[in-house]
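Missing here: one protein chain of the complex. Every other protein chain is in place.
Per-chain numbering from 1; labels A and B assigned in written order.
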Amino acid sequence: MNSNRGEDMYQTGIESVRSKKDLETIQAEFIQYGKKFPWRALVCSGASCMSSNCQGVKDALESALEKYELQSAVDVVVTGCMGACSTGPTLIIEPEDVFYCGLQPKDMDELVRIHFLEKTICREKTFFNLNTGEYIPYLKDVPFFKGQEKIVLQNCGRIDFRSVEEYIANDGYLALHKALTQMSRNQVIQEISDAKLRGRGGGGFPTGLKWKLASKNESDDKYVICNANEGDPGAFMDRSLLEGDPHGIIEGMAIGGYAIGANRGVVYVKAEYSKAIERTEEAIRRAREINLLGESIFGTDFSFDIEIRIGAGAFICGEETALIASVEGERGEPKLKPPYPSDAGLFNKPTVINNVETIGNVAVIILKGAAWYSAFGTEESTGTKVFALAGNINNSGLVEVPMGTSLREILFDMGGGIPEGKKFKAALPGGPCGGCVTEEHLDVPMDFESLPELGATTGSGELICMDEETCMVICATIGSGELICMDEETCMVDVARYFMEIAQEESCGKCIPCRVGTRRMLEILERIAKGQGKEGDIELLVELGNVIKDSAFCGLGQTAPNPVLSTIELFRDEYEEHIHDHCCRAGICPDLSGGPCENVESGAKPSDKEL
Amino acid sequence: MIRLTINNKAIEVPEGTSILEAAKANSILIPNLCYLEDVQKIGSCRICVVEVKGMPNLQASCVTNVKEGMVVHTNSQRVRKARRVIYELILSDHPTDCLICERNQACELQTLGEILQVGETRFSGERSKIIVDDSSLAVVRDHDKCILCRRCVTTCNEIQGVRILDMIHRGFASTISTGLELPLGETSCTNCGQCVNVCPVGALKEKDATEMVWEALQDPERTVIVQTAPAVRVALGEEFGLEPGSNVTGKMAASLWDLGFDHVFDTNFAADLTIIEEGTELLQRLITNLYLDGVITEEQVKKTGIEPLTEKVALPMITSCSPGWIKYAEHYFPDQLEHISTCKSPHMMLGALIKSHFAEISGIDPDKMFVVSIMPCTAKKFEANREELRNDGRKNVDAVLTTRELAKMIKDAGIDFLNLQDRDFENPLGISTGAADIFGVTGGVMEAALRTVYEIVTGRELPFEGLHVGPMMGLDRIKSATVTIENPTEAFSFLDGAEVGIASTSGLAGAATLLAEIKEGKSPYTFIEIMGCPGGCISGGGQPRMTSEETRIKRMKGIYTEDESKTLRKSHENPFITKIYEEFLEKPLGHKSHELLHTHYIKRKKY
Partner (left out) sequence: MSIATCRVDTMDEQDKFALLTQVIEEYERKPSNLIQVLHYAQSIFGFVGADVQRVIAQKMDLPLAKITGVLTFYSFFSTAPRGRHIISVCLGTACFIRGGQPILDHLKEILGIDVGETTEDQRFSLEIRRCIGACGMGPSLIIDEQVFKRLNVSGIEQILDEFE
């Protein structure tokens, strides 16, 4: 998407931002500029909406505005993902905050006429609540947005991701200024620690502690790495954040750099994320141009610059040591820890690796303080978590909720429940590393403590360990934020097979339990799904799965068996039906007879069926 | 010191020790597979996992260092079960070919199965890609049996610096392969066989020559002549259960007679000859340059009895007896080849002499001769096939057997090696001095050459204790020294006070360092010894497997003991060398020498 406000897009005349005053000037200028327009029309340009032709919608919107001579009344802004992806292309009109969705280019003429000329709401184009059969025009009333708390995503879907001015107008780079001019390195770290920010990349490791470990190491070179490999097969939080608010990540990384004493940052992005790469690259360029990156930022002696490294299709490169290997130009194989990256990471220098979303929290914590931040969420899990909601659910998309929100609220209130009135079967909160959550645990709060308490039912997620003295282990099943909802027509054997297929496809091949073990597990599952399961297969899967978990080299192998073990625990009868009755009650496994698997329910023996 | 308990035993070990090593030092053995002392610790096979109190997962003991107060269990049910399952997983991707595998009874994987009491697997399924590559004249890859331990990769990359092998593809499709997955024979593999030596299973082996030799032995038409390299005699015994370094020269000769070879010679004879030729070449190179630079007069040159060349020559001069090193140089330093002595390697010299001089005196038709070399080396298999190592169209050497292959033949023939009566080599091509023995160890060729050259130049014995050039001894990667020439003979008076820089290295990583210096014109040396394998031929790619540092030291000691036990310890003192010059070769670097004993090298491409 290359032109929206076209030539008119506001760009500051300030060539180098040296002070808070410069920031304030830009802010004032931008507000002044905004005042020229009675309305702002925010067109979502997130990945999902782009795939639904939001470009066409935007073009049609602009022609309609031209036709009705409204160009100077409506500022058309392209933004990142607004969250309600399944309803895209989406459009928000400020100041009323009316939310339009499911748009097509042909709708735009009418919409422009009704909204801007007639000044009423074009109801049919607003959100339709399937459960009540009503249209809901105002964003704040849409159930999907209710209960959400946008901290990390505050700018995402609200500002033009290309405009550093607009970012600054929304208090951007004030946190960096504050850190550099009013806080010592230790104070920054302390603030992050006090806010109890924990890693959102799956491990939940305390970010403040991680920074502290790296800051204590003396070295000429240190690095901050932003982990945007986002490997979970249905996750798009990190991508949306980079696409929709790249300056937020740049600012967070720079603050991290200051705190640990690093002058260089690397954003490691998955190769498939071409838009995220493009937008981040452009944001870095622009930040450099006005000296928000580069030498002596804000006139202090702190220098920081960021480089983008593009991954090349390897889930394992999300693991920190594998990521480092990849940035160094090697095969992305995990390495031994210790040494931990905070001691010897990229090019053997002290390195902090944080997830995109973790970094997205940094600036706001510094700006508004730890106390403000930790008021969100629970005692030990503060702030919010972004989830990528998908699967058999009415409203899929991105939601940001305070930590501790229950799965039920997320799935049924925001997500709008299961389509076509089908029954909920299970949710997978940890992607391929975690386990299932069933109906009875739907009220569990989504935070770092509660999910692990479910123990075996949720698997153990990723293990992270870093502390020079003791090996500290945090089990967190909150995972990265991929949240998949499954209805009654899902076959759990098939789901287990699916995740095992991914694990074995993404295994780096370094260690035997994972390289060979995941393959053997997959083969057993494939056999079962084909109706060729044998007596003892379930036990073999459990034995093998537990050994792989116990002995694999890295987090991938250590968590790969979780979906299998968890589904066996919760849905063992389904496995048995496949094996003994050659029946798939969901009707998914093509070689088996479809359900309901009556033989089992009626207590008949497999042999009866064959006769 | 760190205190910890392993299996409830309180132990104390230095900081930085791994659990595996700590356990071993306290008589607790932890099974392992990918770990290789001194070479690699990568924690990839997970066979060595143990339980560490406080850790949620099992830990690989080869890569986990001890910590104060650690509580370790190496044989709990949980550990034993995990190990067995992991072993079963390996088997599920491995042929069950033990009975016809060349590693049968000498295979680390097999032994592991015995230890873990697992002989079969409950898992079955797809097998990973099968690569059988016998394109190389020296090394065969049978990757059906590869367990991806990566010892070969680490060895080729880090120890040898040749960097031919790497892990290719990922996950279940992973294999060890070459760049572009080319057949090994089309790469710049040096044939050093160091990868073969570390492979725990039958995935890497030498190209078999035993069948060819058996056939020749059975052929009444052919005269089969054998020669044995210096380093074989201190290692062969290991294949029969003897300690590394045990000298089995007499038993080896006896077994060769028993195998039915018609003549049993010793490559050591040619090692002495090499010293004469190579020593003279070194002096010739020095004198040529001094003369052409006008430092010395024609008159002075005449007195030395050495004929200068007409063009300036490259210095430092580098030894040429290691074909692993030669092929490395041809690929990686094609522009520095003129630094390498033109001397053939000793067994090639002997082969050439057998098919010329010996044919003459014995009246055997050289076309009916079949010359077999018993070598510690896989690279010599390739060498024997070089076009330029033929005379009158005949190969100098027809077949090369490694130490391991010889042991196999001895066993196959039913020879009770350990109870053999010692026998001798045949004369004249079987007599040698101590200088020849030390060819088998790093620094040895240098020392042997100095024993002769120094004496030629000064008329006095090399002024080192026990004739050993201390700074050239030992297993350090690069060793160097300066020898000052004092009080030379009249003929070499121009060398008075000259300081001659010497260096020796073994293992190709060291060669790269020295060659880079030469390439940049910064080499401070005049004479350099390079051997392709770390430690020299004592740890050649054809030696009994698992050449640990400890084994190397023992074999090295064996070699020096052999040298010291001889009355004649300088090549020029070998009466049969003098005789062969008188009767056949005329003089060092003479016409016949050039034809039979010298060679040239080929520029080759990298990778």
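Operating definition for what follows: a contact is a pair of C-beta atoms (placed from the backbone, for glycine too) under 8 Å apart; a residue touches a chain by one contact, two chains touch by 3 or more.
Note that the coordinates shown come from a computational prediction; the quantities given were computed from them, not determined experimentally.
Interface note for the absent chain: among A:S19, A:S51, A:Q104 or A:T181, the touching residue is A:S51.
Looking at A:P105, A:G208, A:G377 or A:G391, the residue that reaches the missing chain in the full complex is A:G391.
Screening A:A314, A:L411, A:V437 or A:L451 for touch with the missing chain picks out A:A314.
Take chain B: the residues that touch the chain left off the picture are 157, 163-170, 177-181, 187, 606-607. Annotation for chain A: contacts to the undisplayed chain at residues 46-48, 51-52, 85-88, 231-236, 239, 271-272, 309-315, 326-333, 347, 388, 390-392, 395-397, 428, 431-432, 482, 484, 486, 490, 495, 498, 502, 508.
We take it that only the chains that are shown with their structure count from here on.
Taking each chain's centre as the average of its CA atoms, chain A and chain B sit 56 Å apart. Listing the residues of chain A that touch chain B in their complex gives 314, 331, 333, 336, 463, 470-471, 473, 475, 504-513, 515-517, 519-520, 523, 540, 543-544, 547, 549-553, 558. The residues of chain B lying in touch with chain A in their complex are 42-47, 49, 54-58, 60, 63, 78, 81-82, 85-86, 89-90, 92-93, 122-123, 125-126, 147-148, 167, 169-174.
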